[in-house]
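Reading through the structure tokens given below for one structure.
A single protein chain has been removed from this complex, and every other one stays in its place.
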């Protein structure tokens, strides 16, 4: 009999992951054993510290120059430069989101209680602070997000996908106000998420059938040998794509996004709009570059179409939205499209890939941090019934609270990609990468790349309209007599907004700060 | 002929060296009066007069300095400053300088001399106007611009002056802008003039493109060897400009309306000086008009002849004394144009007529102003009558002017007009005889004016108390009338003017001799006598109805200014208004509509497309499934291409 | 490395921050600080300009700092003659606009006491103004194309807020239209900017290094298109002009001055600097279509202006006509015309600025932009009417006023341009010259309706210009008249840089060479 070789685990490399998961498990234990009144006091420092610690560990790896060059954990996880960059971004984002989550009043005290029932009142009176399960759930989700883009084989990716998604399904349903919407969002997200992950899994199975392995480099090798035209492969690729594109919210797999973003508690929306997107784009990049690098002739036209469709659908549908979160959801769809333009450009030589990768990483970082800031502002504009979601309630905000409105306007301008905001450089980087890739010798899609960029530009112009519309509402309209109240922001929220603003402004004025980091990360490329 | 034009010499020092002071004085006056505004109200008019007189003094001194030079050296250019510099390392595109030569100095003397008299006259005429200071500011501005026009040594400087006088004319016609009629007249004058300016402007383009310079100095020698078509084009374009400024057909319509301005304005600008700028332009640009084989000169003569008749006909039917005079001005400028269209043979007569006309027409306009001054600003001659007794000085001076214009022998107009007519008959017989006919009509309408105003019965309004004007107004009249008597003879007999001008404009090989008994001259006199007699029968002997009777077709034709306005209205104004309306509509609905429509289209499609987001989880699942199918299909398709 | 331009750009933005941070209720102080800062910038610019050597290097006062090495972007600044005069134009206009807008945010009351615009944040307005000043200087000073683009787009934002927050009744529509239109053009330009970078492959955005970098005619055409559409929208050229009347009519008069006087010049400046020099072959290939558009703009703008009932819209349409002239001059491929176009940019800023401000003062007294609501203003407010008239005359390019020289040079240069045979451009110049007639109609008809005739009842309450308002208009009028007779200081600076541009486009740069084509 063969002896099963003992698996080697690179603990040092994987430490950030382990810290987050460890903290999550401790969080579960706390939930189980700590008295209710203590729970929050334990959870908050635990969560924040673990995220901070994980971030520190990422930094340590980067600063010591010990970026792994081979896959860890027996080839299951690849902690390479891009992974570390994405981890850093996700950890910062989740840290910031936890600060938002930490705020009073976002989460229901007892998810099981029927809204308006005596149970609920009781739970409210007793617990006050809402569900403390939120914290370990967030940690699990964050852990999944970390693992997702780093997964080096499709199975690990699937598991990471589920670890990331399952807690989020629950978190979506925990809003304290507008319970029905929250629950509906939760259910839709869950059903559609499960549905899409089934596609992902079936795609994995097909590819396994074709390549005999689910390891990404293994698949690539098989592709190099095979004809590449196997229907099995194509089917697998398509179904895998469904699962991945669903997560980043690309059209036509975007339908869940507006509903879920609108219904979920805003801090969770912030986490999904930032962290999940970053993780999912990271995973997409890895799959296409590492796993399907030898098949770019096949998938690039498809991504072209999806990217164009996504940008246009996102921009156009956002125009007529009346709910701020829903509008931001469509905006997020449009931005997913812009990111896909960058994904289009990741092929061919390593140098070209690095350029595109840098662009996407940079885009991800700046877009997601701005998004968190924007949602943080959304949590502050309140009605008697909770957050004032309807846009008409935002009229005249600039007169009531010029600072807040100004900051929000700035975030919107960053989304629109106006120069001297971080968003502009993100958009520029992606478009430049796309055009640059189009001029690579021998690329038959050169003209198509220019075309896609023009589509992106047109979509940007359309998208600018709805960002500007909100600014018009806030600044150029007279405030309604019973306009929304501005909640007194907690220190956490202020910190979140301040950090986002700082990054958005700072990177807008001096992008090199972040670009340098993205550049270094991208140059080490994905481990192939 | 060109060979007789003297070379231009660069000049420094002396009075001519500072001849820019001629322009600077009135300009400074205008500047002070406009900028210091109310503070100059008390003495502003005196400053205005002083500046104009100072300019006159400089002109006179410059004149004497100029005639101190030999004939061949009487064209003195004074460099002022670089106006439009050229590309690096190249000479300037336009150098601003003055050209003091017999032609320009003649104009300068006329402008500053007559101008100063009119300034003085205006002190009295405008004494009751609260904005008298502003009036003098504009007058000074006009003098400055007019001097720039005639003194500039290049077309751009000329053009600046050209438009400057247009501006002054606009401001002065609209001086009583609170009257809508004055405001409209002012605008009309400017706009119609701009049509002419268009011609002048394009003319300059062609000149620049052909010769690479806009300076008179450099042009003179270069016309030889240029295609006929080019000179013809330049000539016609310049003629268009001249027509605008000088109210020649077809751009005559503004002049009659321009009478809305205060009477001294009509005298100075719309009779004596500005309107003659067209004649100046034609004479100054003679090289283009008389280039071999060019028909441009003929065009000038034809325009002149047509206008002299048209103006005369209009003058016959006007009851408004100023409009009558305006028609006459048109007509007389027609004579000048005719003369100018005849080349060096006619130039001297044209310029001579221009100068004498400047005197006698100013004299008559100011006389008319004096009458109005005494008649509560009444302009309708049917409300005058028998004024000779109450305003004797005005009557006598006006009558002298009258005699001068109809060409009463030995008075100024007799010599200059007759010179034009005879030269015309000699060179262009048809046009010449038309000019004879025009002289006859002149005899009629001018007589009519005199009879209606100063003779016959009183037809005054009840509150009219006519009286003689103050000395400050009558003295200019007297001086002008003296000029009207003697100037013509001095200039024409023994060809004084022609010889004087010849360094600047050339002269015919044979100097003409003035015949008192030439056939055209006698015919003219006869016709004038007939016209005057006819006028006496209609307006002197019989009572003039106080209300305008319905006239026959011809009278109406003349009263309506030969339907010039109606023509403009139906040809340009109404289609223009329609065009404007269509353009505005097209801009709002078409161009902007397209943009807004696109925006609305995107918004609308958004409104429809969002319905796809039904809210049913199963629909979303379906979209995922369809997406999966599409993806699979597309991949297979791409794979098989 | 010269610190001049960075200092010039820093001063206003520092001023803006100071103004924004002033405590509540210090409106007056905010205005005074803004005025002081803008005057300081004016003085500094004057001192800098005095050191400009027309015969020296093309770009002077250059400085380049690494900004975004990853993208090859430098903070590169420097001015040639055209940029210098446009910066001068901007910094002259800003203090004037500050003074003109002194009470615009305070809540404007008409002569009869009705409030036409409510009280709004004074500090915001003036700090936006200063931020805009920085960007205006930056956009003309940038020698790095990326930096140019950044300012080109970023300057939309302060203007957007100035229109949207402080404008008239339709302000938000106008502001959004302005922003989206410009943004769309800008994005197309962004594609072209990227394309230029990628195709040139020289890893730099520095303009001097990119001149001549693109050789392939087809590529040139595409990139030219991207730049040109952006600039055409900005300029604005027919048929992408419709945002301007709305924006200018709704903007407060001061903002309208900067919008039309300076911001739009960025378009024509860009055509001159970038479209021509970077893509000379494309520019030559597209000359005729562009000349046609320019001529349409000239005539169309003038005709539509005649039909306007709203004063500010009318002025906006006159500007469209004038921008037609500038574009015509830029693309006539003639030294004279191009110098004239560059000069026109400056002169138009003064002339239209004066006209907008005078109209603004008029409108502030009555609360209505409609010409028909006025009449006989001259009688009660002769100073206002007088300034309005001179500004109007500058608008119709009366000789002796500055705009004439430039218009004349554009037309005569176009007429005589040897670039494309004499035929087509000759016709273009002649058609363009027709605008002198139309200009007289639209300006004088407006003056006749608003200023002349019997005094309308509400107009009788008008007060004449006060000292502040006189100080706003007087410098502009002085400049208009001064440069009308003596444009040499400007042209001496402009000509060498035009010479350089045309050399890069490989067009004869001599005015003399243009002569003699008609024979």
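The first chain written gets the first letter, and so on, giving A, B and C; residue counts start at 1 in each chain.
Going forward, contacts are C-beta pairs under 8 Å (C-beta built on N, C-alpha and C of every residue); 3 or more make two chains touch, one makes a residue touch a chain.
By our rule, contacts and distances are computed from a predicted model.
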Chain not displayed: protein name in its UniProt record ("Acyl-CoA dehydrogenase", "Heterodisulfide reductase subunit D", "NADH-quinone oxidoreductase subunit K" or "Lipopolysaccharide export system ATP-binding protein LptB"): "NADH-quinone oxidoreductase subunit K"
Chains still shown that are in contact with the chain withheld from the display: A, B
From A:158, A:394 or A:526, residue that would touch the chain that is not displayed: A:158
Candidates A:262, A:460 or A:500 - the one touching the absent chain: A:262
Full-complex contact with the absent chain, from A:58, A:93, A:138 or A:201: A:201
Full-complex contact with the absent chain, from B:284, B:417, B:507 or B:610: B:610
Contact residue for the chain not shown (choose from A:48, A:134 or A:185): A:185
Positions on subunit B contacted by the hidden chain, ascending: 610-611, 613-618, 621-622, 625
Footprint left on subunit A by the chain that the document does not show: 111-112, 114-115, 155, 158-159, 162, 166, 169-170, 173, 179-181, 183-188, 190-191, 194-195, 198-199, 201-202, 204-206, 208-209, 212-214, 258-259, 262-263
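FYI, only the chains that are shown with their structure count from here on.
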CA centroid of subunit B to CA centroid of subunit C, Å: 35
Rounded Å distance between subunit A and subunit B, as computed from the means of their C-alpha atoms: 78
Interchain centroid distance [CA atoms averaged], subunit A/subunit C, Å: 44
Multi-partner residues of subunit A (at least 2 other chains): 465
Contacts with two or more other chains, residues of subunit C listed in rising order: 180
Interface residues, subunit B side, partner subunit A - complex: 599, 602-603, 605-607, 609-610, 613, 615, 617, 619-621, 623-624, 626-628, 630-632, 634-636, 638-640
Residues on subunit A engaged by subunit C in the complex (per definition of touch): 358, 398, 402, 413, 416, 418-420, 424-425, 428-429, 431-432, 435-436, 438-439, 450, 453-454, 457-458, 460-461, 464-465, 468-469, 471-472, 475-477, 510-512, 515-516, 519
Complex contact set, residues of subunit C against subunit A: 66-71, 121, 124, 149-154, 156-157, 160-161, 164-165, 171-172, 175-176, 179-180, 183-184, 187-188, 190-191, 194-195, 197-199
